[in-house]
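The structure under discussion is supplied below as structure tokens; questions concerning it will follow.
As you look at this complex, bear in mind that one protein chain is not there, while each of the others sits in place.
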Amino acid sequence: MKKGIAYYQIGETFDHFLLIKSATKGVASNGKPFLSFMLKDKTGEIDAKLWEASNEDEHVFQQGELVKVSGEVGQFRNKPQLKIHSIRPSQKTDGVFVSDFIEKAPVEKGDLMERITEAIFEMKNANLQRITRQFVKQYQDDLLTYPAAVRNHHEYVSGLAHHIVSMLRLAKELVGLYPELNKDLLYAGIILHDLGKLRELSNASSPSYTIEGKLIGHIPLMVEEIRVIANELQIEGEEVTVLQHMILSHHGKAEWGSPKPPLVREAEVLHYIDMLDARLNMMNRALSKVNPGDFTDKMYSLEQRSFYKPLFEEK
Amino acid sequence: MKKGIAYYQIGETFDHFLLIKSATKGVASNGKPFLSFMLKDKTGEIDAKLWEASNEDEHVFQQGELVKVSGEVGQFRNKPQLKIHSIRPSQKTDGVFVSDFIEKAPVEKGDLMERITEAIFEMKNANLQRITRQFVKQYQDDLLTYPAAVRNHHEYVSGLAHHIVSMLRLAKELVGLYPELNKDLLYAGIILHDLGKLRELSNASSPSYTIEGKLIGHIPLMVEEIRVIANELQIEGEEVTVLQHMILSHHGKAEWGSPKPPLVREAEVLHYIDMLDARLNMMNRALSKVNPGDFTDKMYSLEQRSFYKPLFEEK
Amino acid sequence: MKKGIAYYQIGETFDHFLLIKSATKGVASNGKPFLSFMLKDKTGEIDAKLWEASNEDEHVFQQGELVKVSGEVGQFRNKPQLKIHSIRPSQKTDGVFVSDFIEKAPVEKGDLMERITEAIFEMKNANLQRITRQFVKQYQDDLLTYPAAVRNHHEYVSGLAHHIVSMLRLAKELVGLYPELNKDLLYAGIILHDLGKLRELSNASSPSYTIEGKLIGHIPLMVEEIRVIANELQIEGEEVTVLQHMILSHHGKAEWGSPKPPLVREAEVLHYIDMLDARLNMMNRALSKVNPGDFTDKMYSLEQRSFYKPLFEEK
Amino acid sequence: MKKGIAYYQIGETFDHFLLIKSATKGVASNGKPFLSFMLKDKTGEIDAKLWEASNEDEHVFQQGELVKVSGEVGQFRNKPQLKIHSIRPSQKTDGVFVSDFIEKAPVEKGDLMERITEAIFEMKNANLQRITRQFVKQYQDDLLTYPAAVRNHHEYVSGLAHHIVSMLRLAKELVGLYPELNKDLLYAGIILHDLGKLRELSNASSPSYTIEGKLIGHIPLMVEEIRVIANELQIEGEEVTVLQHMILSHHGKAEWGSPKPPLVREAEVLHYIDMLDARLNMMNRALSKVNPGDFTDKMYSLEQRSFYKPLFEEK
Amino acid sequence: MKKGIAYYQIGETFDHFLLIKSATKGVASNGKPFLSFMLKDKTGEIDAKLWEASNEDEHVFQQGELVKVSGEVGQFRNKPQLKIHSIRPSQKTDGVFVSDFIEKAPVEKGDLMERITEAIFEMKNANLQRITRQFVKQYQDDLLTYPAAVRNHHEYVSGLAHHIVSMLRLAKELVGLYPELNKDLLYAGIILHDLGKLRELSNASSPSYTIEGKLIGHIPLMVEEIRVIANELQIEGEEVTVLQHMILSHHGKAEWGSPKPPLVREAEVLHYIDMLDARLNMMNRALSKVNPGDFTDKMYSLEQRSFYKPLFEEK
Partner (left out) sequence: MKKGIAYYQIGETFDHFLLIKSATKGVASNGKPFLSFMLKDKTGEIDAKLWEASNEDEHVFQQGELVKVSGEVGQFRNKPQLKIHSIRPSQKTDGVFVSDFIEKAPVEKGDLMERITEAIFEMKNANLQRITRQFVKQYQDDLLTYPAAVRNHHEYVSGLAHHIVSMLRLAKELVGLYPELNKDLLYAGIILHDLGKLRELSNASSPSYTIEGKLIGHIPLMVEEIRVIANELQIEGEEVTVLQHMILSHHGKAEWGSPKPPLVREAEVLHYIDMLDARLNMMNRALSKVNPGDFTDKMYSLEQRSFYKPLFEEK
């Protein structure tokens, strides 16, 4: 099979299927219209230009369309850009499917769900367990399809569940190493910490921010939801407040969106696990695309750093 | 009548009643026990020392006790300190009452309630009006007795309601000057903005932070409450989200406890009205205690500034 | 009458008069020259391109010229751009005038002057009154035509006077609500606070920074002017120093250009009134251009925020 | 056995052995000399005062002396203070030893050494392995006795080795969960990251900063040492530079002492493991001293936060 | 002759004359009054306590009095403190004079004046020269006696002139090394840069801040003065504005009190010369009091650093 678009070098010729992520019409400086695309497959995306586009082109090549493209990979402002020689919509006979062009978690939904259920099953504190179970039940579909974020880390189908499961595994080891940790609290915090994103973002496949996402944000939305669900389940007790605190403080600092810093041990650990898993997800994916001896692109969510892959690493 | 303790100068002799705000036992460097008091009346408070205190003294002179004190106003580390010559508990025949020694708002509870009711009555948006009315009904007693804060501004009995009413008057004028403003939204925001403090603080008379106050804080607590009450009243519609946003953003910046900055015009105005009224309350009270030509003490909540009272101001 | 340029949507056809705010020649990537315009009317401005411009075009279509333009409103880098189909200079018979295309305050100069005079008349402190009157007399023409700023808020003809009058109205209400405030000091501070801009900026219609504006800035320039005028009027007394302090501190913080923070009550209030009126001016104008349910563009002077117009607002 | 000094409440009577950590002479305000002690056992330390101390007292009760003390636990400036009733030096017949009063790691030196050796043995990259082994060999004695820091975390005998071993366990799990990680690099980084402290600090038992500790600091000192040892072992190759980078960047940010931020994946992970283990060490020890429902003291190295122990935690 | 008070070690006996810089009455914890002094000579100052002071003591030992003191140098809160055994006022027959106990510049007033006059004489730009000469003429007495600051650097009699002259010498060398520099502008900037302190501070010998010092500050005061004097001398031309800019910007940053940063080459150099001379003055005086191998106390104006005197420095 062909390698993914992320692995093409400047100067190479491309001739394969891609998904149109966005399409915009422009007018070139010679007065002729052109189409500006963002094209993608599972491995990444690339800018592309179709010069001297016709009206028909504009109607045919729209967002969500799967297309066969041939062209040359050039460079524009230090980023790769595909100059399109020919382009056509895919046909049934091509045997390609949109779902093959969308990145998703490397673990199946069923496995992800199993792991989360397992963790809930292990809990001994009934209050924490019931609240957590209720959430997972209520939001199961979205929980298994949403990305963990619009961009940056785990920004793919099932990314949120993948992130949760990865954090649960890490938490399990930590609880082994530091027996003082309250496993139930940590597990509940991990499973619920980002569920507010299901209300902050509009949908799983091409998420944008909702009005309540923009005006309230996923953290206070989730604090509110925990109270509503606890009321429904008629649960009282400090577990509710402490669990709300876990969510509220998990970004670590006021400047990062947490009006309270972690004031409970497991909240501090939740913050660190969240950071560590998100950062490893970003670094691993970026480094997988560079050769030993090279640096990655600057990574926005990692303080604009470029990471180096040492020469003594295997490719 | 005697002038209040705040108006005594170094070197003056004091001989009057005061309320014990706190009492701590210490051991002096000659090995003898002493009692360290914070004594107060309506105008302010003063440190005081009772040297060579007996065991009986320790049991008699406790927090909340009203005492007759005579002594000399001295100075310790640049702050006034009362050296107690004699002290005795007040007696019925003295005709003094604890409530006369506690600062309260300069407006009566009844008047404050009337003004708030009036503002709610003026609202035209039914959703905003119903939510606001429900809160006022549910929390009426506390709303009329709580201070607006533990310290800094309106930190006296009924301070919260006084602050609200003062902001409502300001808002009324602003709505007149800038007709684009949505009066209902602004009024609702003002009345509700700090009600979360009724859960953040333990009680009205000598408030301390509750566990949920410390772990969640009054802003997210109030965002949550609005949702719970809207659910109870079966109110849906953007008013709920926008009202939650008003509360969430009213501190203005993430560093000051608002995870979202004001993103609605009335939210920005609410933030400014809140600041302006709080700051005038603090400045007016501090300046009332200094003479023209002098500076106030450094004021913690006003960025440690000392304010100057010009010579051309009347005393 | 036609709607203003600010209200056109992408895709609409434009065919009306506009004023050339700036014109620059460029060379397109096909080697042909083009003209890049900023065109404006009272409601706003738009980028526009005239492709394949002739030498004559370059000489005819210059800054300050009123032109009839027809074209299509497109988009370039997320901002509207007008693609010019035809353009011609306006003629006498068109009956259009440059002054109709320049934004100005919604209040007449005469009314603005009357309000300012009224405020000065109300003052009781002779020193403050005489200094303020002298400034208004000396700078009357510029005071009534200058904008309050090059961009951001009240950036239109008579914007400075409009801002002053709006602040005076707000101050009048505040003095009513908080009788401790010194009205004379506040009025004088409001009227004079930005007069240094008459020296900081080159002229009223298309202002740029003067050398002394760049090297000294309007705040120290005005502090200096108050001393010079006080000397001329042979006024001595603390009013001069306190008034200088009002100006010096009105930006609130060293980082914002005030080497001293407000240390007098009225200086603190002046800072807040200035902020509140400027911010309402910016928000009101931006929100008037969006529909309920939409956000404004990011606003530079409001910390890059986009403001939301709730669905329950009338259009 | 008696409970440790850290567990005494205000008002309790103390009558047991303690170690003098520091002793200072003072003059009380009645002109009489007194001795001010910091006394300690394995669980913590307490201020203590011996009033009206004689010249002989001053000579007998010096730093390092083990004493039998009886007295009452009082409070001074919100911290416990022991008022000494009687004090005498310990005698042979008391059967107490200084080493019993000094906190040390909860794991034996032999076990710590075994774990470190095991980790080195697991490495496959010969360059990294040889450098790490050489350091451990060269510094073995100090490595097994030094604290990890003068205060804050792992500030006890063998604290440095305890911290290393704890991090190695965590790293082992991480390598299992994220197979992309280079185990050798991570292990080498963990073992060496703080060895510069052996030159930064004067000794293991009561460490103070050396001149080169103050002027250079442990991070650049260790970067330098790696080069010196690599030269001695005649090792060349990028491992040396990357290992130096691991040490250089492990504080994460310039403001925290790392002139380069982590630019290699394992360096980022080292920073997080270091933070996580240090923070858990501090939180666990502080929380072990408070009851459910209480907050710890403010913790300097945890951004002045007090941590809460939920009511549903077992004591 | 006796060594100065700054050079006494803990434990030494003192028996010599000192000047009372301040005297405060206190009440000891045994109820007895005491006097708390700050005593000084040319080399430094020391806290001192006179226990059980009589009423007469209080009247005799006041600020400005020269006293013969004997006592022991002890320590209180890590600072030296003199415990007074005996104290008496000085008598004529003692042959000691207050002026011998006040630190002053190591250069005579006459020499300082000569150097400043010389620099003015060297100027070729008539406008800059006339303004500078006028200031020096008008303020000559104060200019030669004021300190450069209330504390920190050159905080002694004639400190301001000493600082100016030291900067002029440095400027002279810089002009030689970098011939592009405008010597006249630099000289004028140096001589005038801190003259605003003559209005900011109340007097030369024990300076405190004036009202205009607190409300306006020396920088805007001096900008204003330059304009007033330029008007008097009927000087017009950019020299006035640029010279005002030199003063305005010489603190370098808004946060440090300069509303404009240096925007003229000589203004940047003025800022650096000012910093360098002030810092060398502070470091040299602090290091002269410590032995090789030791650190100075933390220095407030040098970002709380302690400076090290290397062992290879001569004592």
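Every chain is named by a letter (A, B, C, D and E) in the order it is written, and numbering of its residues begins at 1.
To be clear about the criterion, a contact is a pair of C-beta atoms (placed from the backbone, for glycine too) under 8 Å apart; a residue touches a chain by one contact, two chains touch by 3 or more.
Keep in mind that what you see is a predicted model, and the values were worked out from it rather than measured.
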Which displayed chains the unshown chain touches: A, C, D, E
Of C:Lys214, C:Lys253 or C:Lys289, the residue in touch with the unshown chain: C:Lys214
Contact with the hidden chain (one of E:Lys68, E:Lys214 or E:Arg265): E:Arg265
Residue of D:Lys137, D:Lys260 or D:Lys298 touching the missing chain in the full complex: D:Lys260
Chain C residues touching the omitted chain (full complex): 24-31, 211, 214-215
For chain A, residues in touch with the removed chain: 28-30, 32, 34, 51-52, 74, 76, 83, 295, 308
Touching residues (missing chain, whole complex) on chain E: 125, 166, 169-170, 173-174, 176-178, 180, 182, 185, 237-239, 242, 261-265, 268-269, 272, 275-276, 279-280, 283-284, 287-288, 295, 302-303, 305-308, 310-313
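Everything below uses one rule, namely that only the chains that are shown with their structure count from here on.
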From chain E, the most remote chain by mean C-alpha position: A
Chain pair with the higher count of C-beta pairs in contact (A-B, B-E): A-B
Distance from chain E to chain C - Cα centre to Cα centre, in angstrom: 46
Interface hub residues of chain B, defined as touching at least two other chains: 28-30, 211, 214-215, 238, 242, 263-264, 295, 308
Listing of all chain pairs that touch each other, if any do: A-B, A-C, A-D, B-C, B-D, B-E, C-E, D-E
